[in-house]
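One chain of protein is taken out of this complex; the other chains stay put.
Chain naming follows the written order as A, B and C, and within any one chain the residues start at number 1.
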Amino acid sequence: MWIYALKRCGLAVVIVFCALAALFALLHMIPGDPVSIALGPRATPEVQARYAEKMHLDEPLVVQFGIFVGNAITGDLGMDVFSERSVTLIVLDQLPFTIVLALAGLGWAVILGIPLGCLSAVRPNSWLDRVTGLVSVGTIAVPSFLVSIWSLLVFSVMLGWLPVLGAGDPGDLGDQIYHLILPAFAVGLGWVGYLARLVRASMLEVMGENYIRAAWAFGLPRRTVVYRYALKVAILPTITLIGIGFGNLLSGTVFAEIIFSRPGLGKLIFDMVMNRNFPVVQGAVLVTAALYVVVALVADLVVAWTDPRVRESL
Amino acid sequence: MSEPLLIVRDLVKHFPQYEQRILTKRQTGSVRAVDGVNLDVMAGETVGLVGESGCGKSTTARLILRLIEATSGSVIFDGVDVLNADDEALRRLRRQMQIVFQDPYASLNPRLSVREIVGEGLRIWGETADFDKRVGDLLDRVGLNRRFLDRYPHEFSGGQRQRLGIARALAVRPKLLVLDEPVSALDVSVQAQVLNLLVDLRDEFDLTMIFIAHDLSVVRQICDRVAVMYLGRIVELGDRDGIYTRSTHPYTQALMSAVPVPDPVHERERERIPLEGDPPSPLNPPSGCRFHPRCFKAETICRTEDPPLIERVGGHECACHFPEVSNVT
Amino acid sequence: MSASRSDIAAQATAARPFSERREKLMLLLANRQGMVGLVLVLAFFASAIFAPWLAPYDPNALDIPVRLSGPTWDHWAGTDSLGRDQFTRLLYGARVSLGIGVSVAFLSTLIGVTVGVLAGFLGGWVESVLMRLTDIALMVPPLIFLIIGARMMQDKLSGGAIWPLIFLVTVVSWMTIARVIRGQVLALREREFVEAARALGAKKRRIIGRAILPNLIGIITVNLTIAVAGAILLESTLSFLGLGVQVPTPTWGNMLDSAKSFIETEPYLVWFPGLAIVITVLCVNFVGDGLRDALDPTQRKT
Partner (left out) sequence: MSAAQSDGGGAPLLRVDDLRATYDTEGGVVRAVDGVSFELRHGEVLAIVGESGSGKTATSLALLDLLPKHIGKVVGGSAEFDGIDLTKLSAADMRAVRGARIAMIFQDALTALNPVHKVGKQISEMIRAHQRVPRSQAWERAVDLLEMVGIPNPRERASNYVHEFSGGMRQRAMIAMAIALEPEILIADEPTTALDVTVQAQVLDVLLGLRERLGMSIILITHDLGVVARAADRVMVMYGGRKIEEQTTEGLFANPQHPYTKGLLRSMPRLDSVIGDRLTQIPGAPPSLVNPSEACRFAPRCDFARPICDEQYPAQVSIGSGSQVACHAAGDPTWETNT
């Protein structure tokens, strides 16, 4: 088990490194003068010169990459040439907003979606199952930016129940939660249906297994069979998916952040891409990728720890 | 006696067990599925290969046809070295060696019609003259209606599918037919039909057959000679009567005694040789004689020394330090 | 002696009137959701193709006096801030959205199937390299990649080119199908009918063509439909962010983008293009689900 965990960590490091290399290559593959491409035509000559020096643009690419990686390991993601702020700090400023939003969005989706899927699998073709089915297909078909716009339209503009913009007063927790409701709703809605559908399919498959039939044959109570026997197995693929989902949400919150004018990593990346401020993009993407890998790793380890068949084969 | 049609020498197949790394794999051990098999098959005879699950009998069959690559050893078919043949020579060899599989559901391509399944060999070898007639004749020959040409496998019962598999193998007029548990997935009443069909076809097509089964009674019905396998080795080899009435290897005897006979009076009086436990894993076979941990005769020498397969008592070959004739049926 | 009687008995139990293909068609037709989806999807395609004949106005005709009019008899879906007819633009937008959706689906399926079949069938280092590549591609957050990519190709996009979008969306869409196909090929490769084909002396190409690919058609079709839906979503997302197809060419995504500013006063501008996306994606998914039910052999009983 520990060896497995170590190995997976090693793999995670390799993946982050690959992502890093790919990103670096992508940002440096653009033809033309890297300085004007990176900074755009609006940059003043001083800024351009400072940028070239900061990014070691006079060095060969490999050396640049080496410097970048070396700095990244020590937590230094470089300097934003426009604001003269450390990229690490810029990213860290935005990170909590995104993590809170992703947690809240996925959180309510998990709390609602898993029981829904479970119940509809236990009682297939009941009204609950039909409604869940409709909700699943419906929410999967609605892109999250539409959910954001429409929920903004309905709850803020038309009904006026919830605030339109921002993340709330930094000192006021209640206000922050108040501002979190709509974005979290928008971010999580698609996942409710997705999770419900997955849990339902997985439960139905498990409920058809021989050992469930045997459990009935041995007279085990319904609760034991459904929750301790079936759900424990059926939940495994869901854990992996939640891990991946959380990773995706670290960037997938971008719409909610743009539409609700909420600070966050996604909005940061989007804004910086639009401003062609690639050093910041580079840093932010790196942090996103690293988080993504870590979350996926945790999900894998949880699965391995829960499923003795997997644990054994390690 | 003439030269054997098939000569198998020291055939070995180890399936390496890998641990997946990022781009490479690391070997952690190997399953010794087949571990030194020697076998001669004369033209026109039917040799049975029996043993319990995991003893390597199906692997041996696939090795002989080179459907999987052997780790070492040699297979000489009709004077040609099968294991070292190049792609083209191997393709030509395969016309002469055909195989019928166990699972009548997995062995037929669900997307092809009967015409294309049975005629696949003819198509591959470009013998497309009178195609429908030739395929129809084959169907006739295995007891299926030739009007079935345009049907698909899922429309047939298990027994009929097995007939299709046999027809497909016969289409290229092979000399050697390897049958890998051809009837064990079938119901008893259908089993007899297929066994009888095989006997008829053997005579009509002058087939040499290797018949693989775990069911000793089925093998006894159809084979001239029988090889008993245990953990990747042949432990006893002899003609049918010898194996079934005068077996000398304790494993053969135990195996034979464990098969229940459908006769309550006889069955309840029979003496049984009980075997402890399950067959050990081929990943880590026991030292010395592989059967010794379960053997009722085992002594010190069995733990250390591996008995070779040589002719001993009873006129047939046996790999045991203490062979003794016994009739347990 | 019993041959004749056995034949009669065999034929009595073997008869099944329909061929497999017909049977699947019947199953698909029997799936109500799938049928409704199919009819609507075909209708959408037809209206996209015949947009120039169906549309009541020129998509780019400005009519400032009637700008931001809600739905009226003259303008069924209202007009935008420049007075362009929304309904016309929806029809023309369908051409771009569906066009990109279908192109991406075909391209990504082609890449995915090729990668999956090669990796699954050839195995060895080919498989290792291809699958590691797929894994890494899967780790890339698609949105971030699209945002960065579209921004870099912006001069091409501003010139009205659509191929950069098709290219970018394809790059993030082929991995799932590659993995699914590889899994299927691995399972198929071990099936005995593939072994039988080898035993008969079939060459690799024949085995892939006759034994492997025909057995993948079901799963390829299903994934193709689902890929269409996914590509439409990604395209509209990018266009909505202002990074996709550039105005004045209408797409559902950039119509929503321009409507953003009027959300408080003219909500219909947000509803119609949004509904077009949702209904299309929903219908395509219905078709996919219907196909899956019809093609999945575990759904059928013998």
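Some points to look at:
Throughout what follows, a contact is a pair of C-beta atoms (placed from the backbone, for glycine too) under 8 Å apart; a residue touches a chain by one contact, two chains touch by 3 or more.
Given the structure is predicted, the values throughout are model-derived calculations rather than measurements.
Touch with the chain that is not drawn comes from one residue among B:Ala192, B:Ala298 or B:Val325, which is B:Ala192.
For the chain missing from the display, the contacting residue among B:Gly79, B:Gly126 or B:Gly277 is B:Gly277, taking the whole complex into account. Of the listed positions A:Tyr194, A:Tyr229, A:Phe255 or A:Tyr292, the one in contact with the omitted chain in the full complex is A:Tyr229.
Looking at chain B, the residues touching the absent chain are 52-53, 157-160, 187-193, 195-196, 199, 214-218, 220-221, 240, 244, 254-256, 258-268, 272, 274-275, 277-279, 329. The chain not displayed touches chain A at residues 124-125, 208-211, 213-222, 224, 228-229, 232-233, 306-309, 312.
Everything below uses one rule, namely that only the chains that are shown with their structure count from here on.
Relative to the C-alpha centre of chain B, the farthest chain centre belongs to A.
Central chain by Cα centroid: C, whose mean Cα position is closest to the mean of all protein Cα atoms. Inter-chain spacing, taken between the CA centroids of chain B and chain C, is 48 Å. Note: centroid distance chain A to chain B, computed from Cα atoms, is 54 Å.
Chain geometry summary: the mean Cα position of chain A and that of chain C are 24 Å apart. Contact with two or more other chains is made by residues 22 of chain B.
Touching chain B in their complex are the following residues of chain C: 3, 6-7, 10-11, 13-16, 19-20, 128-129, 132, 191-193, 195-203, 206, 210-211, 214-215, 217, 297, 302. In the complex of the two chains, the chain B residues touching chain C come out as 22-24, 62, 65, 67, 91-92, 94-95, 97-99, 101-103, 106-112, 116, 120-121, 124-125, 143-145, 148, 150-152, 154-157, 160, 165, 168, 172, 193. In the complex of the two chains, the chain C residues touching chain A come out as 135-136, 139-141, 143-144, 147-149, 151-152, 229, 233, 236-237, 240-241, 256, 260, 263-264, 267, 270-271, 274, 277-278, 281-282, 285-286, 289.
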